[in-house]
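One protein chain omitted, others in place.
This part shows subunit A:
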Amino acid sequence: MQKRVIFRSKSLPYLLVLPQIVITLVFFFWPSYQALESSFFIEDAFGFSREWVGLRNYAELFADPGYLRSFRTTLIFGLSVAALALGMSLGLAVAANRVLRAAQVYRTLLIWPYAVAPALAGVIWYFLMNPSMGIVAYWLEGLGVEWNHYVNGDQALLLVVVAAAWKQVSYNFLFFLAGLQSIPKSLIEAAAIDRAGPIRRFWTITLPLLSPTTFFLLVVNLVYAFFDTFALIHATTEGGPADATSVLVFRVYNTGFIGQDYGSSAAQSVILMALVMGMTFIQFRYVERKVNY
């Protein structure tokens, strides 16, 4: 039952939503508009003058092999983070769902990484993996793997993927656990009576029934990997070596604040905004409906 509140005065409801509207306008719409506007100009580094150039900033971006490489890096990065974070958290959630005793403690402990700030998470992994003093790097050396993410671009990418995924596992875990717990127990029991072993039950019953959760988390994780990992990359690899971990968000910062090319940076932001909007649309369109059944 939805209870409708009727306001007698016409101005009161507007007054009540005003703070939210003001915040949205000042902190979201205004900067967005500024970015959109700047993307059509070329500005000198000190902000004294600017010149209208139309779509030239965009045209240059798409002609720049470095930018296109960033697109590719972002895609690899995003998909790897999502795959790793989803896989690990699903495994943990399945395990947690079987635990009867101390489940609450287990769950609480698994949520902790989510409370760690992205930059801090980056630093933790930076220390663990540091070629000269990191413990994990030391172990790897013992296994015969030469670890140096300052030199090896693939290893640098792997490092940020692992660090980013690690942080997202907690969030995914919570959703997967809730999803698993909402699957009626009798379905699993019926499958057991239908001669399906635990592994077959997982693939044919549990996983399909989790698909709405999985799809939702996939979108959330991709958005996270694409747009929320700046601090982490900034704290660990700073986009390097040789642009190997320079994902799109990081490039926005690099172009704007290091390269002082505000027009190009703004154009990159606009492209990112379009991407976010696209993914949000997909999420609303498909996640709201139940996937698969």
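Convention: contacts are C-beta pairs under 8 Å (C-beta built on N, C-alpha and C of every residue); 3 or more make two chains touch, one makes a residue touch a chain; residues count from 1.
We take it that contacts and distances are computed from a predicted model.
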item	value
Chain not present in the shown complex, as UniProt names it (candidates "sn-glycerol-3-phosphate ABC transporter ATP-binding protein UgpC", "ATP synthase epsilon chain", "Molybdopterin-dependent oxidoreductase" or "succinate dehydrogenase")	"sn-glycerol-3-phosphate ABC transporter ATP-binding protein UgpC"
Chain not shown: contacting residue from A:L36, A:L128, A:A196 or A:A231	A:A196
Option touching the unshown chain, where A:V160, A:L209, A:V252 or A:A267 are the choices	A:L209
Those residues of subunit A which, in the complete complex, touch the missing chain	184, 186-187, 189-197, 200, 204-205, 208-209, 211, 292-293
